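First the structure, which I've put down as structure tokens, then a few questions once you've had a look.
Missing here: one protein chain of the complex. Every other protein chain is in place.
For clarity, chains are labelled A and B in written order, and residue numbers in each chain start from 1.
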Amino acid sequence: MTPLVFLYTAAAAWVAAALVGLLTARLPAGLLACCVLSALGGAAAAAGGGWSLVYGDTPVVSPGGPTVVGGPLQLQATSLAGVFTTLLGVVAVAIACYAPRYHPPSQGTSLYLAAYNGALLACLAVLAAGGMVTFLVAWETMSLACYLLILRHLRAEPVARGAFWFLALSEAGFLLVVAAFVILSSKTGFTTLAGIAAHAGSVPGGWRAAAFLLALAGFGFKAGLVPLHVWLPEAHPVAPADGSAFLSGVVVKLGIYGITLFAFRLAPPAGTWPGLVTMGAGAVTAAIGILYAMAERDIKRFLAFSTIENAGIIVTAFGAAMIFHAYRLQALWAFLLIAGIYHVANHGCYKTLLFLEAGVTEHATGTRDMDRLGGLIHRLPRSAVIAFAGTLGIAALPPLNGFVSEWLIFQGLFQGFRTGSHLTGILIVLAAGTLGLTGGLAIYAFVRGFGIPYLGMPRTRPAAAASEKGQPIVGPGLLAVACVALAVGAPIVLAALARAVRTVTGVTLGPLLLPGKLTVIPAHADFSAFSPTYLAVFLVCALAVPGLIYLAGRPRARSVSVPVWDGGMVSFRPRMQYSSMTFSAPTRVTFDALYRPSVSVTRPSDDDPAGRSGPVHYETQVTPVFQRYLYRPLVRCLEWLADLVRPIQSGDVNLYLLYVFAVILLAYFLGAV
Amino acid sequence: MTPEELRETVARQFGRSLHIRTLDTGSCAVCEQEIRLLAAPHYDLNRLGFFFTPAPRHADLLLVTGPMIRAFAPAARKTYEAMPGPKIVVATGACALGGVYPSDPFTHGTVEAVLPVDVWIPGCPPSPLALLHGLGVAVGRLAERVRDLPFTAPDHPERTRGDS
Partner (left out) sequence: MTQWFLRGIRRGVVTTRYPARADKSARFLPTPPAFRPNTLTRQGADRLAAVCPSGALRREDSALIYDVGRCTACGRCAAEAPAAVTSSGEFELAVTVRSVLIKRIPLQGEPR
């Protein structure tokens, strides 16, 4: 039984879910039915992905033969795509458990659910695509479906703008991806991905490099590489929470899947410099992503920038893998590929979880602004625990999954000295250093991202009145369990990934990755070793031991409970707490060359600078450097070009007839020649 | 615990390492200057094992100055309660002992009205030597001497002017 059977089941379930959603989601029962079908599809997709990790690549099939409109539908379930498919399935199940309690049954919801299930189907088609045309059609369908997703609450103005950024950049990326595919397929003469991969030798080195760069940029738009990331912070806040979760958890990963295809499977470019470029792009993306995240008050924009950071980390790992391949260090090549894909799976789990929890917070309190929240750990206790699990994961703290995958990536990068080239070694070390900076800033950012809304005292009345009644728990809870499972079961996951990567790289990494039952080593036994399972067990015990000592030797004296020491002040007000911007102030001051903050202060009158006669208004904004210095000039340039060409469109029918005549003459002459 | 046992415990626990938290309940700050001089090289209270700490949670001894103005009483109470036991309260300076502002309507007049005081150190301001002696008494390292002092002086050798 090939994995394709599971994928067909998933596709059928999602088609059914889309139809059911479209027709009946106005009623609660219909909404529930749609979500159940979506969950079934997710389970089937997860099963299919997991099975294809073990099974290997299936052959390319063309269901329906060559008669499908636009070209043959070519499907192939590959091991490499298996991880991404599993992630897609798990995310779909989690969101399906979350959606009934998040969306009210209405007309808007039915259209939304139809678009969402269509997007799920399109993502599955991208991952299962065996041929170029199928891939591109599925990719474009996915972009359009996600555009509709983002437009759920169309009436507000920022929604239209966010969705427009998404669509515009998706289309720009699509053009580049089409160009890359066309180069490869025209040079090899095949349109199936397997065919291109098998005949990659007939693509000359220069064309390979061109195709790779086009693919890096094109898929980089989707993956969120800087400076192509601009749609992420615009689109994520305005989409509904599960839509944002889906975008960050799956769609961004599809961009990364595309990069993996061109970097490892289809026609890997020769030489060191493609790997260096990729690694550099990834490192810069990671650093810039987390730096911008530090300056955000809106929880969803903050999480969007964190997605950019993680995409950067993954792409850095892939770039380093390509460099090791260029130096014939195949074990490290495969190892970093595994590490990168593992990070994809981990990030998918905890980022989706965090976005879903952001949605819960938004529903419970009515605001996404961190500075209006506070003390939610008392009001939304179970959501807070789940969000904490996600925060631990994304901050890469042991024993959770983020720590394991980042450890693997760092261990791979630290072995850059094995390349033997000084320059490359230094560049790899620089990338590792940038990732280290990113990791530290990520912990800082997520202490802020969890501490300000959840801990402390509520800063506003809606935050104090938040309640957990009717909020979805099972969906995010499933993802939290997945995070823990990915961490504790890391050896199993890594074994499966090693098998998947073997189909792409041909390197058997089993004994070089998992020598003992539960230990992981980074491809070389003399470098380091680590056991995630033992670490998890050890940490739990280490936390339990002081507890047991305390219980056993409890002090005999009577204990008194007194209030928290607050400096002796007579009353402690919520406004005395850290705000999100003061907490991140040290970073913003250090990196102000990047943020270029603009400050405006307005006073009631210049004679009274202390503001005694009225309030003083202070506002600071981070300058959007990419929009202002990259995109706006580009758009202006395009507008200028369009203005140049406008005279052709004079509106005069006679002129248009002249054009027709001129073109016919030209065609005649060309045909004659 | 009997007073002797308590004294012994205090001497054993704090005799060589004592953390002091100062509290100004409204003084003129000259007592604070003398207390600050204790950390200077000439008197150097660290050599005796005494240390200043700003956090009451880490403090063993609360050194209170000032006449305990009414507005400060709740904060003083909170500071005292934030200290974990065993703890010692030392009131120092004439204000804290009931002089200077005994009947001012805005003060309690004496620290004893709000906090349970264990050791009193008179002076206005108490010199650093007096403070060192008081801290030594508080931890049981030095002996009290005032009990045996009559504060009387022998008569003037010439008794020509018996006037007062």
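Operating definition for what follows: contacts are C-beta pairs under 8 Å (C-beta built on N, C-alpha and C of every residue); 3 or more make two chains touch, one makes a residue touch a chain.
Keep in mind the model is a prediction, meaning the values are calculated, not measured.
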Next on the checklist: Checking the contacts here: which visible chains does the omitted one touch?
Outcome noted: B
Checklist entry - Contacts of chain B with the missing chain: which residues? => result 41-44, 47, 94, 97-100, 102, 112, 117-124, 127, 129-130, 132-134, 136-138, 141-142, 144-147, 149-156, 161-164
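One rule holds in what follows: only the chains that are shown with their structure count from here on.
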Next on the checklist: Please tell me the distance, in whole Å, between the geometric centres of chain A and chain B computed from their C-alpha atoms.
Outcome noted: 63
Checklist outcome for this item: Listed in rising order, chain A residues that touch chain B in their complex are 557, 560, 562-563, 565-566, 568-570
Item to check | chain B residues touching chain A - in the complex, by the definition given at the top | outcome: 55-57, 74-76, 78-79, 81-82, 85
